[in-house]
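Below: one structure, written as structure tokens.
The complex is shown incomplete by one protein chain, all other protein chains being positioned as in the whole.
This part shows chain A:
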């Protein structure tokens, strides 16, 4: 019986050492392949207000994802995530209709991101934006 206990103990040691070695190999590989957080763009973006005429939209990269800035014909400035809430396509600005169309499954949003028609379940996510001294600051 004593012999069996020793066998078991050594078995557990061996299994433990193997698990530790496997973890020591897998962890660096995971870190090596993991997407890098410091690459995801800066968190504040600035534009000159004159760059954005009323009724136009401007697409840009924000926090590693796509965002859009719109100035409605009424003159309000809105910043939205450009990622459609249905299956993640990027919405397009339709200047003539003054709305967003998602080309994937024809989801439609108003300039402030509210769903008008189509499959999107939620409005486009809002991004904080402020206008001061002729500068638009997003984020």
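Convention: a residue touches a chain if its C-beta (ideal position, glycine included) is under 8 Å from a C-beta of that chain, and two chains touch if they have at least 3 such contacts; residues count from 1.
One rule holds for everything that comes next: contacts and distances are computed from a predicted model.
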Hidden subunit of the complex - UniProt protein name among "Transketolase", "Oxidoreductase", "B12-binding domain-containing radical SAM protein" or "Cytochrome b":
"Cytochrome b"
Filtering A:28, A:53, A:75 or A:128 for touch with the omitted chain leaves A:28
Considering the whole complex rather than only what is displayed, give the residues of chain A touching the chain that is not shown.
28-29, 31-34, 36
